[in-house]
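Note that this is a trimmed complex: some chains were dropped, and none of the rest were shifted.
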Amino acid sequence: RAHEVLDHGFVRVVDYMGDDSAIVQAARVSYGAGTKHVSNDEGLIRYLMRHWHSTPFEMCEIKLHVKLPVFVARQWIRHRTANVNEYSARYSILDREFYIPAPEQLAAQSTINNQGRGETLQGEEAARVLEILKSDAGRAYDHYEQMLSQEGQSGLARELARMNLPANIYTQWYWKVDLHNLFHFLRLRADSHAQYEIRVYADAICKVVADWVPAAYAAFEDYRMGGATLSGKAL
Amino acid sequence: RAHEVLDHGFVRVVDYMGDDSAIVQAARVSYGAGTKHVSNDEGLIRYLMRHWHSTPFEMCEIKLHVKLPVFVARQWIRHRTANVNEYSARYSILDREFYIPAPEQLAAQSTINNQGRGETLQGEEAARVLEILKSDAGRAYDHYEQMLSQEGQSGLARELARMNLPANIYTQWYWKVDLHNLFHFLRLRADSHAQYEIRVYADAICKVVADWVPAAYAAFEDYRMGGATLSGKAL
């Protein structure tokens, strides 16, 4: 079952390995007798999270099938500790599917945060932006098809024609990652500093993870998402 | 000094660590007395390359400043064993610079190779393609500026406005990598299967590397670029 994200995107679980008890199993081999005093699994998982004992979380692995706009993919791929196979626009023709923000997501540049959004655009300005995004996407795709076409002409190579397509076109990939590095991704991308369009993917994955490894997710939420890091000076 | 690549791109060496003798130094600590029979440095480097002893090559590191089209950056970033800081289109406004292929690079889709190029486009077809690429890029950038503009309107957030820009716009980054993984990158990207537009960057880097670590580069060229892998059945 796919979790829908944005206007055409999704996150779908393809496969996973391990669960909360696999984390505990690995921790108990590591820490052996040393973990006996932590009697229950949930407590042990919280202990590992609190003390940054991250390797037991690497014992779980998940594989997702994701459909996402290219500008989101460009942020996502910066997380190097994952395995990826992306749809190739050298081999295949991309579909005519573009991300067009919902009106309430059409936000102005923030005046206080250089990398963020401020108020939602209103009225004519909003309409003008939507009109630009839609018509430019449509025209770019028409031109893409015209350049590729082999009717009455040679047809431009796919690997070249795609350079005309804007960054809101959708792509897709298989993305496989271990739970520790997934938590790292979620901490950065489900965070308020992350761009809304990647945050909704992170939020969808948070739900998947909460279902899959409830104890680990609860510990993550408490210590990483909800927590705070204080400097020595602040203390 | 920057090496120019494509119409607006470049590769510039920012810094490096180590040279041919650093590879030898590391190999000699590893292999100790065992390397004495290989009397000269060049011979030892060839020996390491031939036998896939890759860790001594990791002892050299290079940092490049690169300016490149986004669709090239998307291929490049797939090499995870590097350190990257890219210009941010959330924080800053991108420049009006687009890659427009030289006429001799406007190639048709190959009919025999699904991911490759065939003959160069001719006459009217070539002209039409160039015209599309130029005018779509120009219009997209005009619209980008109009959406961002804060004159008489709020101005769309930069992180949203950039989604309208096509994949041939230029970006730039600092890219730092060790020599072993750089050779891996060059083997894949200076290869004839790689897209022309990334290959020219790989070729430029090959020259940089040949200057920097001549013995290692010569061994790489002989065993990796010029070499061949035969299957057991073929043997």
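By written order: A and B. Residues from 1 in each chain.
Simple rule for what comes next: contacts are C-beta pairs under 8 Å (C-beta built on N, C-alpha and C of every residue); 3 or more make two chains touch, one makes a residue touch a chain.
It should be emphasised that the depicted structure is a prediction, and the values quoted were computed from it without experimental measurement.
Chemist: Counting all identical protein chains, and not just the 2 shown, how many does the complete complex contain?
Modeler: 4
We take it that only the chains that are shown with their structure count from here on.
Chemist: What is the distance, in whole Å, between the centres of chain A and chain B, each centre taken as the mean of its C-alpha atoms?
Modeler: It comes to 25 Å between the two C-alpha centres.
Chemist: Give the list of chain B residues in touch with chain A in this complex.
Modeler: 69-71, 73-74, 77-78, 80-81, 84, 88, 90-91, 99, 101, 105-110, 114-119, 121-122, 125, 128-129, 132-133, 136-137, 139-140, 143, 146-148, 150, 153-160, 162-168, 195
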